[in-house]
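Below: one structure in structure tokens.
Removed: one protein chain of the complex. Kept in place: all other protein chains.
For subunit A:
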Amino acid sequence: MSGDWPLWEVFVRSRRGLSHTHAGSLHAPDAELALRNARDLYTRRSEGVSIWVVPSSAITASSPDEKDPFFEPAADKPYRHPTFYEIPDGVKHL
């Protein structure tokens, strides 16, 4: 079954949400049915939501083994962080 019914990752943006959030995964034979299954499983058909489905095989993940060289350098250089700036009033969602 897993051959004909590959795994899909589901990203959902709720009605008032700003971005798509990973909601979970499911099996479906193709993208159209993956969307419909995602609607039933993860949105309860609330109106005004957006769903993305992506075949799991299309996602490349960072490796946990490479965590240190991958993420470490950024943490110890404070000048890389925008903490020396004051955020102007009226700028939201930063």
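Criterion: a contact is a pair of C-beta atoms (placed from the backbone, for glycine too) under 8 Å apart; a residue touches a chain by one contact, two chains touch by 3 or more; residues count from 1.
Note that in this section contacts and distances are computed from a predicted model.
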| item | value |
| --- | --- |
| Chain not present in the shown complex, as UniProt names it (candidates "Carbon-monoxide dehydrogenase small subunit", "Glutamate synthase (NADPH), homotetrameric", "Ring-1,2-phenylacetyl-CoA epoxidase subunit PaaC" or "Na+/H+ antiporter subunit E") | "Ring-1,2-phenylacetyl-CoA epoxidase subunit PaaC" |
| Chain not shown: contacting residue from A:R15, A:R36 or A:R80 | A:R36 |
| Those residues of subunit A which, in the complete complex, touch the missing chain | 1, 5, 26-30, 32-33, 36-37, 40-41, 45 |
